[in-house]
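Shown below is the structure under consideration.
Shown here is a partial selection of chains from the complex, left in place.
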Amino acid sequence: MPVVVREAAVPLAPRLPLRIDLAKPVFWALVAVLAVLVLLPLAWLAYYALVDQDGRLTLANFTALVGDVRMRKPFVVAVGMALGVGALSCAIATPLAWLVARTDLPGRRFIRMLVTASFVTPPFLGAIAWEILAAPNSGLINVAWRALTGAQPYDALVDIYTFTGLVFAIACYTFPYVFTLVANGLDRVPADLEDASAILGGRGWTTLRRVTLPLVLPAILAGALIAILQALTMFGSPAILALPAGFHVITTKIWSLFQYPPKPGLAAAASLPLLAVTVLLLQGKAWILGRKGYTVLGGKSGEPRITALGPWKPLAWAFVLLVLALTVLLPYAALLKSALTRNGVPGLTLHHFRFVFFEFSATRLAMWNTLVLGFSTATLGTALALLVAYMVARKPVRGAPVLGMLAMAPVAIPGIVLGVGLFLAYSHPHLMLYGTLWILLVAFLTIEMPAGYQQMSAAFHGIHPELEEASRVLGASRLQTLRLITAPLLRTSVIATWCFVFIGTIRELSATILLTTANTKLVSVIIYDLNESGDMGAISVLGLLLLVVSFAVVAIANRLPLLGGPRLPALR
Amino acid sequence: QAPAPYDVTPQLVAAAQKEGKVVWYSATDVQVAEKLARAFEAKYPGIKVQVERSGAERIFQRINQEYGSRIYNADVVETSDAVHFVHFKKQGWLQPAVPSDVAKFWPREYRDPDGQFAAYRAHLSVIAYNTKLVPKDQAPKSLADLLDPRWSGKIVKAHPGYSGTIMTGTQAISQAVGWKFFEQLGKQKVMQVQSSTEPPKKLAAGERPVMADGNEYNVFLLRESGVPIEPVYAPEGTPLVVGNAAILKNAPDPNAARLFYHFMFSREAQQLNSDVGGLRSFHPEVKEKAGRVPLSQIKLLNSDPAKLDAEDIKKRYEEYFGT
Amino acid sequence: MGFLELEGLTKRYGGAPVVNDVSLSVDKGQLVCLLGPSGCGKTTTLRLIAGFVEPDGGEIRVGGRRVSAPGSSEAPERRNMSMIFQSYALWPHMTVFDNVAYGLKLRGLPRGELQQRADTILAATKLSQLAQRYPGELSGGQQQRVSLARALVVEPETLLLDEPLSNLDANLREEMRFEIRRLHDKYRYTTVYVTHDQAEAMTTADLIVVMNQGVIEQSGSPEDIYQRPSTEFVARFIGGTNILRGRWDGADGVAAGNGLFLRCGCGEFSRAGETAVSVRHHDVRLSSTRLAETNSVHGIVARQIYLGSHRDYLVTLADGETVRALAPAALALAAGDSVWLHFPPEHCRALAH
């Protein structure tokens, strides 16, 4: 019998780095990490809220909370303010994102970076800048207006010390969340879907309204959610603007609970309703998105279409300029002015620069610490957010959605309260992180987790799971797929998240202030301390320094040939 | 009972130099605190002063946190809110020590009978106005003047919920002239700011022409840098705010702490506080800068921190001012 | 025992079963075609095999090892399979070459061999020119070929193809079909091939599985399925067929109305009720005169379409029923012409179901 020799078919089995499926271990690792980051401080807060000084269980804090209108009213005001901020952020950011992502507006890349970088302004510094600009009497805008129109002294064109003023001043520093999310989402809407509308007779506007924007709805909602919750838990701006305006928001109220005699229990209890609001908002978002699909980057790829603005270009530019002027140019001009002048004294001076760079001993260390923490938090935080968002979006393990809840939870806790929780959690004799940079790293990871997670999770809405499946069936593990396929496809979002976490870290204040010590000083903290001693000039110099540094970092991050380089359908 | 006063001895200096550093939690203005630290380091080489400068409430909170968690970082603590030391003392966190200068010069009411702390500095909460916006003759002269309708919408003041200075001041004024004053001031459309450092800055910026309360030393510092601003000492009295200092019981550098604590009350340190920081001192040998009204010519309103009912003050304040 | 075995496989979406108690055994090296109407669950079955979805019931075994069962499924990357997606699922951020070489890189091939293997498959799929393009710069058919090349190049143990040739022209489709079969034979993959093209299935498959609404209607060799469809559905679905209904006369005849009496050469009669008789379009003979007593009926040409090699006739019988017939292109009748239809008994198949 003849022997048939088949051509040797060497089986090319995929080489897996590990023989076990990593999904479960990674899931549990993430649960552990998030539990440490989030649950530990939260548990301490719950403990504080529920246990009185003698160690007995009590509901006194909650009854005090509910029973006192001085606590209830700030809460209502804060919710109103936050919703206002959310709406205003969307109203500014969505058109801007569209202009930058989907039109032929010149200088789009630059505008993008500028917006991200503008975000570096610590909100309280922004509020200060807006005081300089729009305080009713001394505000530069009002002064100029009076000079131009001859209006009476004490007449004001704009007054930042009002509810609307506050909403505006906060929105200036939260709209980048929405902007970046929406711009990245728009990058991923393929032209096909818009073409299909156009050919059926949908005008540009109709197509935008009925097809393009609904497709980035997850991004808009995620951005709005973050903006609303940030506003709700923000302390700096309301502390500066709400008080002169004559009302409290919940955070300023909570802050005053920390004053002598401190009532941490009540403060902890007061932040729990914010957690409830967060859960409600998350639920609302899930409900709006519903069963609808948003996965637009399928396998049959098309590229996003660029709309020619034509005669609308000047108008578009005017809008962009207005937004940039209000959020970046004017505030920083104000800061520049106060960096170069002395309060109430005419003439220019470099005194503040000299003071900050050469005389003030803390600057160098603080700058170094800030950068170290910024880089490490951004890198770790982005990786963590990517993993968590992946888990939640693809549900490889039952119970994965829990991770999303965990990752979102910190957003509800005002920074200052969180700071206390973190301090309690990490200054245990057995776990003494206080006084090291580690506790700050942990704090920043916790604080930045929600925003990072929302960014990544919205981005996942745009990636069709089949693109990942195609990789896995060829033998790539989940993590390899995440690294080789998903992350590069999400490149803009990953970079944006990195920048956001970086910047968030740089500008974070409220929790940080409780956790820094002499050796772990940060720029934001020294800015705050300088503010207490009234050194506006030095503050402005530091603010400008932060702006320059983060702008440089953002610019570099956007150009790194990381993650497969800039060549992507999404990016041109 | 207070321990015996102590002086600087070569042994103390040697022991302190062995420890090599002292950690000072301070609420004094950075520039002042840093200068003081440099002066100490110059005088006692080999001992580094680590200045942990923060707001008074922050420091209070930190000490609470740290001692609550058995973390002992601080050697010497100093805040501008006298209430804090009542609390520290009650907790038993302070180490009794009486520098010789304190024993010699300090009036009884400005030091702890048990020698646990003493008034390191003091400042006033004053009325002030912008001399460019308000001519001297039209300026308010007293607390009562502030209630004149012509100041409606033109006054700035700080908030007792955010500032220990203002808390103390509010207590003192309410005891001196009654709550009625605040009730009426509340109708003057007052601009509220947080910290007692801010009203002078608002005056300087021209945002409001008159301030109802705020730090005197900020007024001094601004005026000396050329800002047209002038303090007013009301005939009803001006609240005095005392800032205490103390050595902490579990100080990691006990000798350096004693040495530094002693230095803080010395004439040269107190003079520096006055010159650079515009602070008031209880050291009789300290000379006020020219142009400053000496303490002896001002009617002071003292307050008793032990009797302070912050809750009540905040509640009434919110009632009258809305926040 | 087969290499790839599905047993009682069930998958539900929102309660409704989409794959319903499917059992199938495929031997190593066999090429199975899954055929069925749109939405019958073909893609879902493939996705179950690949491990992207977990079954709600039943299990899948590969080489005797259980890889899928409710609650415990092996990850897709451990199954040494390869798949073509109906949507192609090309990675837009990689060039054609990188897309194709991806699987090889994962397998740690040395640079040179990787290059050479990728080049070979790109040449076979006629994509060599386009290696440095991005998927967004390709035509639909080119994208589909990239997807094909990507799946074939890794020489998997099991190959899953979901309509891999639907966007190619006839010539290219034939070439690619041969290429698939050639590689399949060379490396002895076990292949599951979903297609809607019967000719493709008939020419390529060792085993054809006809699905309908989530269940397997019939499985067998191409000849089996074509010549001995066991249900009306299969008969209709595979190769055009006319179904004529009538009462069984107890022997081998069926009275089908219109005066048509059909002798049936094969099949099974249903004892009660009507029996369906299936006659393929191309087995119907047309002539202008009556050719025989039985199996003949008169009709009117309703329309005819020229197909190049044939003409496709639609003929209306007396009671309005219609019969489709494929006649040689030479036989040209116009609509309205009278015609006799003849159904050769050997091509009349009685269907009980």
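Think of it as A, B and C in the order they're written, each chain with its own count starting at 1.
The rule we apply is simple: contacts are C-beta pairs under 8 Å (C-beta built on N, C-alpha and C of every residue); 3 or more make two chains touch, one makes a residue touch a chain.
Since the structure is predicted, the reported quantities are computational estimates derived from the model, not experimental observations.
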Number of copies per protein chain type, counted over the whole file: A x1, B x1, C x2
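Convention: only the chains that are shown with their structure count from here on.
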Required steps from chain B to chain C (each step between touching chains, minimum): 2
Per-chain Cα centre nearest the global Cα centre, belonging to chain: A
Intercentroid distance (Cα basis), chain C paired with chain B, Å: 89
Rounded Å distance, chain A centre to chain C centre (Cα mean): 52
Residue ranges of chain B touching chain A (in the complex, touch as defined): 23, 29-31, 34, 50-55, 57-58, 60-62, 64-66, 69-71, 73, 81, 83-84, 87, 153-154, 159, 161-162, 164, 167, 191-195, 197-198, 200-202, 204-208, 218, 222, 225-229, 310-311, 314-315, 318, 321-323
For the chain A and chain B complex, residues of the former touching the latter: 70, 131-132, 135-139, 154, 161, 239-240, 242-244, 246-248, 255-256, 258-262, 342-345, 360-361, 420, 423-424, 427-429, 432, 434-435, 513-514, 517-518, 529-530, 532-536
Interface residues, chain A side, partner chain C - complex: 6-7, 9, 11-16, 21, 23, 297-303, 464, 466-467, 469-478, 480, 484-485, 488-489, 491, 564, 567-569
